[in-house]
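Sharing a structure here in structure tokens format.
Every protein chain except one is present and positioned as in the full complex.
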Amino acid sequence: VRQSIDLNADMGEGYGAWPMGNDAALMKVISSANIACGFHAGDPTVMAKTMDLALRTGVALGAHPGFADLQGFGRRRMQLSASEITALIQYQLGAASAIAQGLGAKLDHFKLHGALSNMAAESDELARACFQAALAVQPDIRLVIMPQTAMEAAAHALDASCLNEVFADRSYDEAGRLMDRSLPGAVLHDPTTAAVRIENMLRDGCIISHSGKKIAARIDTVCVHGDSESAVQLAQCLRERLQKAGIVITRSHL
Amino acid sequence: VRQSIDLNADMGEGYGAWPMGNDAALMKVISSANIACGFHAGDPTVMAKTMDLALRTGVALGAHPGFADLQGFGRRRMQLSASEITALIQYQLGAASAIAQGLGAKLDHFKLHGALSNMAAESDELARACFQAALAVQPDIRLVIMPQTAMEAAAHALDASCLNEVFADRSYDEAGRLMDRSLPGAVLHDPTTAAVRIENMLRDGCIISHSGKKIAARIDTVCVHGDSESAVQLAQCLRERLQKAGIVITRSHL
Amino acid sequence: VRQSIDLNADMGEGYGAWPMGNDAALMKVISSANIACGFHAGDPTVMAKTMDLALRTGVALGAHPGFADLQGFGRRRMQLSASEITALIQYQLGAASAIAQGLGAKLDHFKLHGALSNMAAESDELARACFQAALAVQPDIRLVIMPQTAMEAAAHALDASCLNEVFADRSYDEAGRLMDRSLPGAVLHDPTTAAVRIENMLRDGCIISHSGKKIAARIDTVCVHGDSESAVQLAQCLRERLQKAGIVITRSHL
Partner (left out) sequence: VRQSIDLNADMGEGYGAWPMGNDAALMKVISSANIACGFHAGDPTVMAKTMDLALRTGVALGAHPGFADLQGFGRRRMQLSASEITALIQYQLGAASAIAQGLGAKLDHFKLHGALSNMAAESDELARACFQAALAVQPDIRLVIMPQTAMEAAAHALDASCLNEVFADRSYDEAGRLMDRSLPGAVLHDPTTAAVRIENMLRDGCIISHSGKKIAARIDTVCVHGDSESAVQLAQCLRERLQKAGIVITRSHL
């Protein structure tokens, strides 16, 4: 029986004078923070402040690199060569790692952002380029991956430590993959519905599809969002429900 | 008697489709490359290519961070708080360090760029903020400093490994500091004149001012430029002259 | 007796995925919108959406150019040459003008942002460079200026149409200039206090200093802010109070 789970969220997604989301509120809910690395969001100062907040709250730090696309928030697909990807990843991971080190801390995990993540879920080659680049910089970093995708295959081929992730507010298809956002029911808005579904997944040790099908899968971390008030509420609701079920919210230790 | 000297140059100052300087030619002349870190010049791909070139030529790698000012090439002064400076420095140093690590290498030195360097030469506080930030990330990194400036005081206060630098194409005043570029004679254009002067400085173990005054100073590294054909020629001329004088061009070991 | 006044506010200060302020609420309060032009805030899409919102609300459009400093929100001082300033201003003004034209509208006014504004208030030369650049692109554009500053002198020397501006939430010294933000009482937080003071200024046709001194000055427009809930409340309070005093809030016609 599952006794603990990690809750992760994207953090430090402000830039300069622009804040984004309610990092302070969400930091009390989660156990792992994915820190934007300055290319799609975040700047060095935002990164340092966010990491400092996480450390004071006992939240684990992860690098969350994306495409160099501030205006598009890293959500626009871009075609890069393997060597460009390697440099893109190592640059951002190294930057985040050094700021963490400046605060006396170390990065725990690595999670791709936005279009880069979506593309890596589809392409073994891209996933492998991203993960190999990260592992060359920090061999013990844990890769947050989406089960049943190219990410999983690439991470396994590299024999890397992985954190299998599900999304609290998204539905899954019968292959255990995220349903396209455009499909009805793909995004869950009701906190309780979302929380119950995650609780069931953790209890049963499988991804439960929108149709009810169970796909066996290890689940190590649940992604919650904090970009809106309702997102924070969903996260808080999930945390409370899991705690009532006797599941401790804590950073995962493999 | 001086038996070896380090020659350093700013490298990887292209960005995207824009090259700058003749890195390939200059890499054969120098022993240490200061790699632009993406804020005033350089992008992750340029950084990786430049480091790869340096490593294949046996040239030591250093981080060369500057202000976030691509359009101004880091030459415009900006007022930042101490915590902003810390994050700015650690971000760039970490990024460079990770790309080096991806190539199986490690950074050897740290040199400030442009307006950030000029301001740190004037301000103990700024110099200290920059150096402390760097040392927190890599305690054994060597700080390239201008003797007789606030950089020297800050580096000594931090008990850091330093590389004292003189510029091959610049004249010094009687305090042993760089003459302002606007003054007559401040910039040397003739390769032989410049080479002879550096040779004399190394032989005598002192900075020799434009007026001929000798200011005792350890000299560890000589900065040459590569942004124009004539700059590369000056660097080559200097290298040849020093070698004829029996001085080996090599990365310095403290 | 004063029968109408213009209320202006900075608008369209989001960037990409980052909103800023409550433009929708504030647009109902003001009569003139200063549109950020993409260098310190705003991007082409944000500009078009904000202008569209303004036009549908009957709010006049103005260009609000700043330094090219997204991370610093245009609040960091930068030293530029006169020709750089000319190009900086014309680029942003032209961009804003074209987007307005695409919506069937025309720019009404021109207001400098942030550090560029502060510096132009201090330097005749800079103010003149900015204004001359703007007038060369649109000779009938109205320049929003701070009375008693270098802006006023420069605008008069260029024989330009001006809108004299006071700030609703700021105090003035006995020379009729903004008190430094760091001084006690320099920033007004209470909506009623601010509104009463502006009402008195408009009634008396003069700037009223923090100490109570009256400095005769034409006042054409009052700047309000919208970056926080309390800022919007102050603006709404001011609007209501002025309307009760029989002063119509309307874009100014010279």
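Should a chain be cited, it is by its letter among A, B and C, assigned in written order, with residues numbered from 1 in that chain.
The rule is simple: contacts are C-beta pairs under 8 Å (C-beta built on N, C-alpha and C of every residue); 3 or more make two chains touch, one makes a residue touch a chain.
Being a predicted model, the structure only gives us computed values, none of them experimental.
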Missing-chain contact, candidates C:M78, C:A96, C:A154 or C:V222, resolves to C:A96
Of C:A87, C:A157 or C:A216, the residue touching the omitted chain is C:A87
Which is it among B:A25, B:L70 or B:A105 that touches the chain not included here?
B:L70
The one of A:M20, A:A68, A:L188 or A:L202 in touch with the missing chain is A:A68
For chain C, which positions touch the chain that isn't shown here?
38, 43-45, 47-48, 68, 83-84, 86-88, 90-99, 101-102, 133, 136-137
In the complete complex, the non-displayed chain touches which residues of chain A?
68, 71-72, 76-79
Across the whole complex, the chain not displayed is touched by chain B residues 14-20, 41, 43, 70-73, 75
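Heads up, the rule we're going with is that only the chains that are shown with their structure count from here on.
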Measuring from the mean C-alpha position of chain B to the mean C-alpha position of chain C, what distance in angstrom results?
44
Centroid spacing, where centroids are CA-atom means, of chain A and chain B in whole angstrom
39
Mind pulling the chain A residues that touch 2 or more other chains?
43
